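Apart from one protein chain that is not included, each protein chain of the complex appears where it belongs.
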Amino acid sequence: MKGNEAIAEAAIQAGCRHYFGYPITPQTEIAAYMAKRMPKIGGTFLQAESEIAAINMVYGVASAGKRVMTSSSSPGISLKSEGLSYLAGADLPALVVNAQRGGPGLGGIQPSQSDYFQATRGGGHGDYHMIVLAPSSVQEMAQLTIKGFELADQYRMTSMILADGTIGQMMEPVSFDFDIKEQPAKPWATTGTKMAREHNVINSLYLNPELLEKTNIERYKKYELIAQTEAMAEEYLTEDADIIIAAFGIAARVSRNAVNEARAHGIKAGLIRPVTLWPFPSAVFAKAADHAKQIISVELSMGQMIEDVQLATKCRVPVSLCYRVGGMIPTPDQVYQAIVEANEKGGK
Amino acid sequence: MAKVTFREDECKGCGLCVDACPKGILQLSKDKINKKGHHPAECTDKDACIGCTSCAIMCPDCIITVER
Partner (left out) sequence: MIVFDKPKSLTDVPLHYCPGCTHGIVHRLVAEAIDELGIEGKTVGIAPVGCSVMAYDYFSCDMIEAAHGRAPAVATGVKRSDPDNLIVFTYQGDGDLASIGTAETVHAAARNENITVIFINNAIYGMTGGQMAPTSLPGQVTQTSPYGRDVKACGYPVKICEMLSELEGPEYLERVTVNNVRPDMNAKRAIKKAFQNQIDGKGFSLVEVISSCPTNWGMTPKEALKWIDDNMIPYYPLGVYKDRSAGILGGKKEG
């Protein structure tokens, strides 16, 4: 199964019956899958007139308390950013997939990780975050989609699957043997009062500055809790590592090979792969900084995650960047060479 | 016997009811000022009201109750 299809099937299994999207490469398989499947299971697939309309349809279904998703790629996510901000402001749960491509502007259609800042900082206007999940296998595309829906409902916020064209197109076997939790009740949803309760209002407007401040502070308390409890990372051979690679998604797959190569040559290399990009698994990096001599951030961007690595390690260890952009992917050899160089240099 | 009542404190004194009244018995009060600072609408001849609801139909603030 393709990575993009794994996302779509996992969403259906998570109980998502509403999908809205607008065509853009390289995530089209998700829409195509939904177009085929949704009508057969009593769901809704709708090709919207724009990304902006699609995210607002998501906002509508989310308001009504049902699981809902949209998917797009970088330029489309920019358009959706208005809606992402409103979803955050109205505390609505939703799942958004970004199969990243190179930018800025129209950029290219090849894989990229250059929307890291946009995703982890919120993307739209205002103080807010999304939960950002970074799969690095087709299995994880499915698994994190389900996790994304569950976290979105639990915390009433948007989960974003920050994937890229490579993993979306990659074919791997997937097991759908998931233990899917029951969806929580949503007494706040606009499902009609049935004349049995006060009206529910979904809104992000607070003209009273004290109230807006209070709402934002409350929301950030929630973010703090999430940062403490939901950060996830996979560690590979990090325990005794002198050189640690920080990489997510496709970059992590490449880096793992490079780490193996380095170990084969007697270099103590390891890999930390953030699975959640927000919240960033800072504690894992902080711990690694106790013994590592150098950290290399391997990215398909001009260096975005590297800033979070530096923050997490409080610059106690030198952090260097190994990257390709424009749709290019670093080769295992390029990463291996970076490890060798770092090992020679020593570091702290 | 028709009766028109205004929730005086919510009146914004726009006068649309005054123009709508076919009997010409509504006016904006010349001496009263309500909580909002407007001269509220009032009926000058309660007996002449026919309960046609024209005033209420034109009231943008839904402050008029009509009984018949």
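As written, the chains take the letters A and B, and residue 1 is the first residue of each chain.
Keep in mind that, in the parts below, contacts are C-beta pairs under 8 Å (C-beta built on N, C-alpha and C of every residue); 3 or more make two chains touch, one makes a residue touch a chain.
Quick caveat: nothing in here was measured; it's all calculated off a predicted structure.
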Chains in view that touch the one left out, judged over the entire complex: A, B
Contact partner of the left-out chain, one of A:Asn56, A:Ser112 or A:Asn343: A:Asn56
Sole residue of A:Leu106, A:Val201 or A:Ile217 that reaches the chain not shown, by the stated touch rule: A:Val201
Interface residues of subunit A (partner: the chain not displayed): 18, 20, 44, 46, 48-50, 52-54, 56-66, 68, 82-83, 86, 90, 190-196, 199-205
Absent-chain interface as seen on subunit B, which is shown: 10, 12-16, 19-20, 38, 51, 53-54, 56-68
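Rule of thumb we're sticking to: only the chains that are shown with their structure count from here on.
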For subunit A paired with subunit B, centre-to-centre distance based on mean C-alpha positions, whole Å: 59
